[in-house]
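A single protein chain has been omitted; all remaining protein chains appear in their positions.
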Amino acid sequence: MIRRLLPHPGLTLFLILLWLLLANRPSLGSLVMAVILGVALPLVTARWWPERAAIRDWPALIAYVGLALWDIVIANIQVARIILFVPAADVRSAWIAVPLDLTAPEAISLLSATITLTPGTITADMSACGRVLLIHALHAPDPDAVRDEIKQRYEARLQRIFA
Amino acid sequence: MTHWIIVPVVLPAMLGALILLFAKSLAWQRAWSLAGTFALWGLACALLAFATLNGPEVYRLGNWPAPFGIVLMLDRLSGLMVWITATLALIAQIYAVASGWDARGKHFHSLWQFQLMGLCGAFLTGDAFNLFVFFEVLLIASYGLMVHGGGSVRTRAGVQYVAVNLLGSTLFLFALATVYAVTGTLNMADLAVKLTSLPAGDAGLMRAACVLLMLVFAIKGALVPVQFWLPGTYAAAPGVVAALFAVMTKVGAYAVLRFGTLVFPASSPVTGGLVGDLLLPAALATLIIGAVGVLGASTLPRMVAFAAIASMGTLFTAIAGFTPASTAAALYYALHATFATAAMFLIADLVATHRGRLTLTGGGPGMAGILAALFLAAAIGMAGMPPLSGFIGKLLVLQALRDQAGLVWPVVLITSLITMVGFGRAGSSLFWKTEGPGIRPAPWTLAPPLLLLALLAALTAFAGPVTDWTMATAAYLHDPAAYIAANTLYEVPQ
Amino acid sequence: MTLAISLALNFAIACFAAGLLLNLWRLYTAPTVPDRVLVLDTMSVNAVALVVLSGTQSGSAMNFEAALLIALTGFVSTVAFCKYLLRGSIIE
Amino acid sequence: MEALVAIAIGTLTAAGVYLMLRLRTFPVILGLTFLSYAVNVFIFISGRLAVGLPPIIDKAATGYADPLPQALVLTAIVISFGMTAVIVIMALAAYLGSGDDRVDMGDAE
Amino acid sequence: MILLQLLGIVFLIIGGVFGLLGSYGMIKLTGPMQRLHAPSKASTVGVAAVLIGAFFIGAAGGSIGWHNLLITLFLLITAPVSALFLSKAHLFATVDRSTLPATGTAADWATLADPETD
Partner (left out) sequence: MSLALIAVLPFLGALLPGFAIRWGRSACAGMAGLVTAIALVGVLQHAPAVLAGQVVQARLDWVPALGLNANFMLDGLGLIFALLILGIGLLIILYARFYLDEADPMGRFFTCLLLFQGAMLGIVLSDNILLLLIFWELTSLSSFLLIGFWHHLPQGRQGARMALTVTGAGGLAMIAGMLLLGQIAGSYDLSVILEAGATVRSSPLYLPALILILLGCFTKSAQFPFHFWLPHAMAAPTPVSAYLHSATMVKAGIFLLARLWPVLAGSPEWFAIVTTTGLVTMLLGAAIALFKDDMKALLAYSTVSHLGLITMLLGIGTKAAAVAAVVHILCHATFKAALFLSAGIVEHATHTRDLRRLGGLARLMPLTFALAGLAALSMAGLPPLNGFLSKELMLAAAAQTVWAGQPWLLGLLATLAAMLSAAYAFRFVVHGFLGPVRKDYPHAPHDPGAGLLLAPLVLVALVVGIGLVPTGLFGALVDAAAGRVTGGQVDSDLALWHGVASPALWMSLAAVGGGIAVLGAYPALQKVWAATARPDAKRGFDAGIRALAALARRSTDSLHDGTLSRSVGVALLAIVGGGIYAFTGGGHAPGARSLTPVEATPLIGWAALMVATAGAVWQHRSRFAALLLVSIVGLMVALGFAYFSAPDLALTQITVEVVTLILMLLALNFLPRTTPSESPVSRRVRDALIAGVTGLGAGALAYALMIRDFAFPTISAFHLAQSYPGAGGTNAVNTIIVDFRGYDTYGEITVLGIAALVIFALADSILRNPHATARLRANRAATPRAGGWHPQLMGVVTRALLPMAMMVGVFIYLRGHNLPGGGFVAGLVFAIALLMQHMASGFQWAQGRMPVDYHALIGAGVLIASLCGAAAWAFGLPFLTSGYDYFAVWPLEPIGLATAAIFDLGVFLSVLGAVMLTLASISRMSVRAGEPADDAAFDNAEGGR
């Protein structure tokens, strides 16, 4: 029953939060509306999201998001440095293949997004089999180091979060 | 205020939607659609009678006072146009069903109803911008009907038709925006009032807006020099749609007449005789181009299309007079031209169906005598020959414009001759230069053209009462006080 | 302090406006087709910033939805353009 | 600003007209798109220019932009979208039917 | 109060700088994939910073613009997808395929794979 009413509880929570942001004014009415929509919209869109995302460890996920945000802020400064102070000819770009241990699409996607948002790397493609990511690094004199960092810093955490 | 005034718009709109929602089989679509059109026709008769007996009547949408909200205006002219629309639609729809045209593509009946909605809405509105909206409704439905059944020639003609009309719509918006930017109003009666006291420094802009508006209507009415779109469109459209389109060109004529008598009358200090002065030469040129086209056309649908242009030329000539007599003539001729053109398109469709080709060269298969007779009658109608109403219409036009006889008469008469020769040549190759016995078309497909021709005959027989009515209507149109008073305009709050 | 805020706002606006100008330049000189798509994407992001900043400057939230929708549609446009380049058919 | 807006309207119009006079359906459609931008802005300016005066009733407001032209433009935008969609599919149908995307017909035949 | 305003000013300035950098980087960097880096993160982050700055300023002024955070969220969610598609477009159209690393599996990179299967 609950499963049928709330096919994606995480999404429901997320949407409730969103509505409160949208409404921009905390009030009981907004909350009622937020709950209604938070329940109704996932029900409507569940047909396009037939599976259930299996998140094992919610606190870890929140920690992960915090980590990623922090990395984004810090790493941006590096990119600013490259753009401003490294002559265009000296920029050492590299393609990096990152084989994946993750299997859940949600997890892989979160990893891809993190890679792109943290400056200096972009998820450029995935292998047709879905087991390898293609990363482009803006300035990576040592590509293997980049790959290892991705796997250790992000993928390992994600593996713990997702089943 | 009677709510029936809005029904010619809402009924087809709801019917179009209902057919879309619930009538899945063609049989049901036909039944709903025919019943709806018949009801519309009955209503149109009642509204026309009402307008004739009671004078102009306003309908304030949303209950907002004019000029702030949108109003509908039922008067003799809008009542007449709605009646023409409903009558033609009913007859043409019978043909569409009988000939199976409606089964050659999707959504014919919904589009048909929406087309009627657009036409009725355009005729009934008393608001300039709302006129634009309903122009678009009727246009977009016409795009669908025009390419109904598909085919690359038809769709390519459709592209042009749409492109030209989009240009027209754009121009319409430019004109309306100019009107609003100068006067601050959109209600037609309010415009009429305000133009009488327009500051002299705004006259130039308002005159430009006037000409732009008239050009918009001219495009719809296929007036030279914006007539180029019509032959390709009408020739490529399904016959039954071309027949219905006979009333589409009249929308342009209607709008010119409405604005030319209400908003930009010759007595206006702003525009003076501007509209008539520009319209007359254009109308005569239209007549000439149409007639020459009838003689020069190489296919039957094209010939009929040019005949339609010629009839618009005559109609606009009459309108251009902007006197009560010429307006009365124009109204009578509009009735005639609509039904005659429609009849001709239906018959041309029958003929083309039986011949299996469109060209006018002889040597085709034999034609049933009834088809020949129908073609002859319709050609008589289009050429303005007696005994059908076109002749009376033409006499009315000639007589009303006798002050400009030196210019108008030769053009009208010589083009009549050219049209007659054109139809004579075409008819003799289509029906006389044939091989083999004629095939009789299905009786139900003959009924609609026969009905239309019967209308022409009735228009002839009862020309007396009809012209009395058109004279009274013309007198009413040339004295817009009643129309304006019916709006009960309020002052803008300070 | 309000002066500082105003200065900061103006500075940010100037930055994104200048960014828009640079985008125009890139648009004109774009070496490859995907670069142009990138320009459009960046322009819409810059536009979001400009709309929000002007709103903050004037103290009006009138154009918030506009910014939100530019963000949404900018994304959709970019995906559509790229899908077209990649597959021809954007909804396949 | 008035002169800039007027120049923009003129430029959009000219671009639309030039493209409408091309020989293939696609540029013609682009031309129509430009014309509709031009006319939408034109309707909009019929209420004159106003900065920072959205027509949302508010006691604190010092004035309002003219809401009517804005409403008219909304209607015009919607309608022109519908029209554009129709002409696009017609162009498509014409092209797929004949293998040729010219706008001109060769009507005489 | 002052703190909020200060935060706001800082974020605005950071945002402005990054926003400009994103657009500048797009001009300065030479390779197609390099150019992609600049806006897809610098601009995104710049806008995000500006939005957050505006949020703080609003909060200090008593009118909290929560919805600015929403836009930020939106941008952060969509930016990776945009970047992915732009990369794929480059991979397909402009990138020299021989410079790409092997996938290490039987399958090729998706963009370079047979368009009909999958």
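Chains: A, B, C, D and E, in written order; residue numbering restarts at 1 for each.
Note that contacts are C-beta pairs under 8 Å (C-beta built on N, C-alpha and C of every residue); 3 or more make two chains touch, one makes a residue touch a chain.
Source: prediction; values computed, not measured.
Here is the thing to keep in mind: the chain we left out touches A, B, C, D, E in the whole complex. Touch with the chain omitted from the figure is made, among B:Met14, B:Ala103 or B:Ala454, by B:Met14. Although one chain is not drawn, its touching partners on chain D can still be listed: residues 1-30, 33-34, 37-38, 40-42, 44-58, 64-75, 77-79, 81-86, 88-93, 95-99, 101, 103-108.
For chain E, the residues touching the chain absent from view are 74, 77-78, 80-81, 84-85, 88, 91-92, 108-118.
Residues of chain A in contact with the chain left out of this view: 11, 14-15, 18-19, 22-23, 27-29, 32, 37, 41-42, 44-45, 47-51, 103-106, 108-109, 112-113, 123, 125-126, 128-130.
Keep in mind that, in the parts below, only the chains that are shown with their structure count from here on.
Touching chain B and chain D at once is no chain at all. Least step count on the touch graph, chain A to chain C: 2.
Counting only chains that touch, the fewest steps needed to get from chain B to chain E is 3.
Legend note: the chain whose CA centroid lies nearest the centroid of all displayed protein CA atoms is D. Of all chains, B has its CA centroid at the greatest distance from the CA centroid of chain C. Each of A-E and C-D has its own count of C-beta contacts, and the greater count is at A-E.
Among the remaining chains, A is positioned farthest from chain D, on the basis of C-alpha centroids.
Averaged Cα coordinates give chain A a centre that lies 40 Å from the centre of chain D. The distance from the centre of chain C to the centre of chain E, each centre being the mean of the chain's C-alpha atoms, comes to 11 Å. For the pair chain A and chain B, the distance between mean C-alpha positions equals 62 Å. For chain E, the set of residues that touch two or more other chains comprises 17, 24, 36, 40, 44, 65, 67, 70, 88, 90, 111.
The residues of chain A lying in touch with chain E in their complex are 18, 20-24, 72-73, 76, 79-80, 83-84, 88-89, 91, 93, 95-97, 99, 112-113, 115-120, 122-129, 131-132, 134, 136, 138. Within the complex formed with chain B, the chain D residues making contact are 20, 25, 28, 32, 35-36, 38-40, 42-43, 45-48, 68-69, 72, 75-76, 79-80, 82-83, 86-87, 90-91, 93-94, 96-98, 102-103, 105, 107-109.
Per the touch definition, chain C reaches chain E in the complex via residues 1, 4-5, 8-9, 11-16, 18-20, 22-23, 25-26, 29, 31-35, 37-39, 41-42, 45-46, 48-49, 52-53, 55-56, 59, 61, 64, 67-68, 71-72, 75, 78-79, 82-83, 85-87.
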